[in-house]
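Could you have a look at this structure, given as structure tokens, before my questions?
Every protein chain except one is present and positioned as in the full complex.
Moving on to chain A:
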Amino acid sequence: MAEPKVKYDRQLRIWGEQGQAALEKASICLLNCGPTGSETLKNLVLGGVGSITVVDGSKVEVGDLGNNFMVDESSVGESKAKCVCTFLQELNDAVKAKFIEDCPEELIETNPSFFSQFTLVIATQLVEDSMVKLDRICREANIILIFARSYGLMGLVRISVKEHTVIESKPDHFLDDLRLNNPWPELTRFTETIDLNTTDAVVQKHTPYIVILVKIAEEWANTHGGNLPSTREEKRQFKDLIKSKMITADEENYKEAMEASYKVFSPRGIGVSLQKIIDDSCTEVDSSSSDFWVMVAALKEFIANEGGGETPLEGSIPDMTSSTELYVNLQKTYQAKAEADFLVMEQRVRNLLKKIGRDPASISKANIKNFSKNARKLAVCRYRLIEEEFNSPVQSELQKYLTDEGHGTLQEANSVKVLPENTAAGLYILLRAADRFAVNYNKFPSEFDSEMDEDISRLKTTAVSLLNDLGCNSSTVSEDLINEMCRYGASELHVVSAFVGGVASQEVIKLITRQFIPMSGTFIFNGIDNNSQLLLL
């Protein structure tokens, strides 16, 4: 038995031990284990989810051998759920794997309470009617649901959950929380101990840019009526001012200061997306509020009071040219402020908990600290019921996606960005039309080689009536795309399934670890030219 820490090393570096623990606690249900389902689950089993339950009522057919890695010659005629489950277990013996030989559609109809035992349900290859029913069941039971579908060269992935909140969104590029344009007293005091007009060349070269920028920003404000640079010209002058403090041309710290000067120009206070969260009605907390919203309510108070319009300080600084001593002391100054802000936050959280009649100790210190540190990066994702999207999509958006002739390109320096055409939206409409078609004709368009031409015109009629029902009478789907959809004949290609399953499993990981931000909207994989799109309907 390998040390799990070693086995999972490459992913622990992404989501850490807490993320891994969340995965190992999760219990996941898969509906239908064709290639799309099998590939989704494969990625999760490798990552070490707690348990999986594979639900599929079908037997392995010869055709399955051409698209599903989890079945083989010897499994023809046997339960597909069993074969897939056996193979998946082979991948990771730490995962509890079981299977249920039952038809998912039947389970949805007859045993809705079945789904409430899981952390998350992955529903693959379901048609519209079953999707809608399952969605209602999971929403009611507050179970996270994710749909994944492969159809010829297209695919769909859609998350459905009432609300998903994220503390550790871990964005790639996020402005450092340095408060250069709004220093707190201890930081100002720290910078006051350093003289930028030193004649000591060693000191000159080892003054960190934080100190340089705080001091020059202060100098600027003193001569500009307390304001910081805002126009392009002022920003240029500000950089010139930094440059004028250099003694020789090779002072890395001053070069860094000029490059980081935008951090002085950035607006004070909180960003738009955090403002939206603060303004959410959920911040009026009561005993039924989640820990997240209790902490947001405390954050709101903090910003309005002690924070003076700012969140608690994050408390870390990027590496920069500096003497070790100055850097370490600067780091301590930031950490001390972050710790002080956290203590205030903690008090506010405890008071709020008491106020709403909860145990004041019911949110751990560690959680509040983590929240405090990540306050600027919070995220809240909410998803419409799939039924709402299907019956009343955001019409203006759908119209836009459908008519977007796009096919444009955007000239950049040494490349051209290829803009998505309306293909993805067309595929979305046609997939839904194919499901309607299946209700009427008991087969998918051109599923079999007979009646190819008839099916093309039938699918067209179905698509037109669907667009009508959605209030998009003026929109059309191209003949080529209708033809293409019929060509696919409801095939489940392995590569498309692997892509769709890859996306679905990645979203599952984000949802379970509560790290990073899951996708919003409905993802349409466009395998024709790989220009996939997220439709916000």
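Everything that follows uses one rule, which is that a contact is a pair of C-beta atoms (placed from the backbone, for glycine too) under 8 Å apart; a residue touches a chain by one contact, two chains touch by 3 or more; residues count from 1.
Operating definition for what follows: contacts and distances are computed from a predicted model.
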*Which of "RBR-type E3 ubiquitin transferase", "UBC core domain-containing protein", "Phosphatidylinositol-glycan biosynthesis class F protein" or "NEDD8-activating enzyme E1 catalytic subunit" is the UniProt protein name of the chain not shown?*
"NEDD8-activating enzyme E1 catalytic subunit"
*For the chain left off this view, which of A:Ser261, A:Thr333 or A:Ser505 is in contact with it?*
A:Ser505
*Which is it among A:Phe69, A:Trp184, A:Phe265 or A:Tyr441 that touches the chain not included here?*
A:Phe69
*Touching the absent chain in the whole complex: find that residue among A:Gly152, A:Pro183, A:Pro312 or A:Pro393.*
A:Gly152
*asked:* Just to verify: which one of A:Ser322, A:Gln399, A:Asn422 or A:Thr462 makes contact with the chain not shown?
replied: A:Ser322
*In the full complex, which residues of chain A touch the absent chain?*
1-3, 6-14, 39, 42-43, 46-48, 61-63, 65-67, 69, 72-73, 90-92, 152-153, 169-172, 206, 319-324, 327-328, 409, 412, 414-418, 420, 446, 452, 479-481, 483-484, 487-489, 491-496, 498-499, 501-503, 505-507, 509-510, 516-520, 523, 527-534
